[in-house]
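First the structure, which I've put down as structure tokens, then a few questions once you've had a look.
With one protein chain removed, the remaining protein chains of the complex are shown where they sit.
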Amino acid sequence: MASPARLVMNGWYMGAWADEVGRKLMQRWIAGRPVCFYRLLDGTVNAIEDRCPHRRFPLSLGRLDGDVIECNYHGYRIDGTGGCVGVAEQSDRPKASVHRFPLVERDGVVWIWPGDPEQADESLLPDTSWLTSPGWTHVHGVVPLKARHLLLVENLLDLTHETFLHPGSIGNAAVAATPIDVTSEGHRVSFTRHMVGIEAPPFYEKSMGLTSPIDRWQDGDFYAPGIFQLNIRLAPTGTEEPEGFHMKVLYGLTPATETETHDFFALGRDYRIHDEELSKFQLDQQLAVMKEDVDALEIQEVMVATEPDGVRESSIRSDVAGIRGRRLLEKMAAKEAGAAAPARRTRPAATGAATGVAT
Amino acid sequence: MASPARLVMNGWYMGAWADEVGRKLMQRWIAGRPVCFYRLLDGTVNAIEDRCPHRRFPLSLGRLDGDVIECNYHGYRIDGTGGCVGVAEQSDRPKASVHRFPLVERDGVVWIWPGDPEQADESLLPDTSWLTSPGWTHVHGVVPLKARHLLLVENLLDLTHETFLHPGSIGNAAVAATPIDVTSEGHRVSFTRHMVGIEAPPFYEKSMGLTSPIDRWQDGDFYAPGIFQLNIRLAPTGTEEPEGFHMKVLYGLTPATETETHDFFALGRDYRIHDEELSKFQLDQQLAVMKEDVDALEIQEVMVATEPDGVRESSIRSDVAGIRGRRLLEKMAAKEAGAAAPARRTRPAATGAATGVAT
Partner (left out) sequence: MASPARLVMNGWYMGAWADEVGRKLMQRWIAGRPVCFYRLLDGTVNAIEDRCPHRRFPLSLGRLDGDVIECNYHGYRIDGTGGCVGVAEQSDRPKASVHRFPLVERDGVVWIWPGDPEQADESLLPDTSWLTSPGWTHVHGVVPLKARHLLLVENLLDLTHETFLHPGSIGNAAVAATPIDVTSEGHRVSFTRHMVGIEAPPFYEKSMGLTSPIDRWQDGDFYAPGIFQLNIRLAPTGTEEPEGFHMKVLYGLTPATETETHDFFALGRDYRIHDEELSKFQLDQQLAVMKEDVDALEIQEVMVATEPDGVRESSIRSDVAGIRGRRLLEKMAAKEAGAAAPARRTRPAATGAATGVAT
């Protein structure tokens, strides 16, 4: 059975949509750790380890009293820094604390850094200003996925799957038929796919009123370990930028545990931005497309988890972005594992060897 | 992931309420072993390993023929001692047997000793004569719990949790606010908590008609590995024993498997003992309180089972009884594990180190 690759802890993951977090305590598992999300009295988002330092009861089941959480099992009181400030009804003041996670709230997203706080670097976050830009609107949410993080990363870095998995909405033959250009730098892997003079897929036909032939661009950026943005342009064939319809999709690919993932999404557009019916249609479509992905990835997880050791993969040119993404994650995980155990982790057991592709 | 501590096998556990056991064979798992409970023709309770010596089919699915169980798979016939006395329809008389467990039936309780029968010592059982005393009445039952035994032991040895987990019934601020006195000797850990001039919690107000202020006593005795008795006194403030309302609670804390526990209980009182409506009210309340505990402990089990190695606990004065109880269990388990492996078992992985408390 193929074990999942070690999770990358030092990186920004989407922890929540800002509108999910309030004065009601919320538990969410992030990269194998239980996290309690809430807002302090001044409105700041806060996230601490959701395990009482006393007897491990989830703090998220406790009571929020000002900025202090009172554990509902024996009354330990934990302030916003994660420090214990006393025990309800008792005079003890135990020296104890739980981890407080670095957070950034920006453009309606709460980013969380599950690893070493010293390394948390806000400048690693990509630009997501379109989420709050006046010329844009978007729908967003989060979908649970019972599959390992890497499978979702690879899904998004090889969009040829749209042709086969999403033929009724966003996919048609042109996607698989059009090669990508791939570049990478640092923790980023990018691809561009510019389809010219193609038929409009159903989803875009309906939501834009475009008639074929059209040009369709898919420019994707993966910021390892967990952020993916897709820039989409659709326009009558031959027209040039900035003409056309623009869409952006932000995915937060956040491991919950080694084999479960939160699939955060925001789908934005720069046209008919006040058309609520269109927003509702796009949300429904996006959720339908993601359900097709979730169904496929959960089956793929079973296939990967039950395979014997030593299964080798076949890869082709369209896998180049996915393979680079995987290698980035491997490199980051190996670095975190330290010099002690790098040799065995050059390739995650979950995904085997890629062959036949120069990357 | 924190593995459960090794179960203590040499000790009395509650196996069943006497009224559960009759001529109908009953399977119940005790300390990781399947046990078949039933009564012999003369009314004696009997318990043998519930696994046929032939092909492991549960004997409890067989047919009781006099004092002999006939296995329903291939007809092995097992008498009350656990010995095979033949095979139905066949002339073979195989030398085979299953374990017969030491039992004591007393005061309506069937006690079982899952470990070495040579060490079974009836004098280790605490006095439970109030269960059948003419001046007392009680309600009783058993509740399934998907959490390791130790978590239930610690729950009962630190009743400050009543303040937070059971505020609507038996808990109020006074419980957590009142320190305990702890004593221990041999396999027993005892605590007393005498609350004076406090407000009456809802449960007692209703069932006794008491008005505040009252005095409330909680005197608990844990007999390791699996028996807990609580003596409760409620009375108008300032009155002395024997004035007041007395209640007793017997808990049988019986591991089913390493991570599942039978939570046996009897709740008794020495007042309005013929009031069946009150008995029904007290049973409902007791089950409601236990449901709050079960919900909390099953969540705690998840938190403990998924935690990384090396999690340390914070402890305070109110944990003294719980910590002594845990150490007793550790010592007993280590002794059973023998001289071969004591060093690694000075502290169970499940619970980590207690700090900051002199016990």
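Note that the chains are named A and B in the order they appear, and that numbering of residues resets to 1 at the start of each chain.
Criterion: contacts are C-beta pairs under 8 Å (C-beta built on N, C-alpha and C of every residue); 3 or more make two chains touch, one makes a residue touch a chain.
This structure is a prediction, so every number in the text was calculated from the model and none was measured.
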Practice item. Kindly state which of the options B:75, B:108, B:213 or B:236 is in contact with the chain not pictured. Key: B:75
Practice item. From the listed residues A:28, A:161 or A:233, report the one that touches the chain absent from this view. Key: A:161
Study note, to complete from the structure: Filtering B:3, B:44 or B:90 for touch with the omitted chain leaves B:90
Practice item. Using the definition of touch stated at the top, determine which of A:41, A:173 or A:337 touches the missing chain. Key: A:173
Point to revise | Residue ranges of chain B at the interface with the undisplayed chain | key: 34, 51, 53-58, 61, 70-76, 84, 87-90, 92, 94-96
Exercise for review: Provide the residue numbers of chain A that touch the chain removed from this figure.
Suggested key: 154, 158, 160-161, 163-165, 173, 176-177, 296, 299-300, 303-304, 306-307, 311, 313-318, 356
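Note that only the chains that are shown with their structure count from here on.
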Study note, to complete from the structure: Cα centre of chain A to Cα centre of chain B, whole Å, reads 46
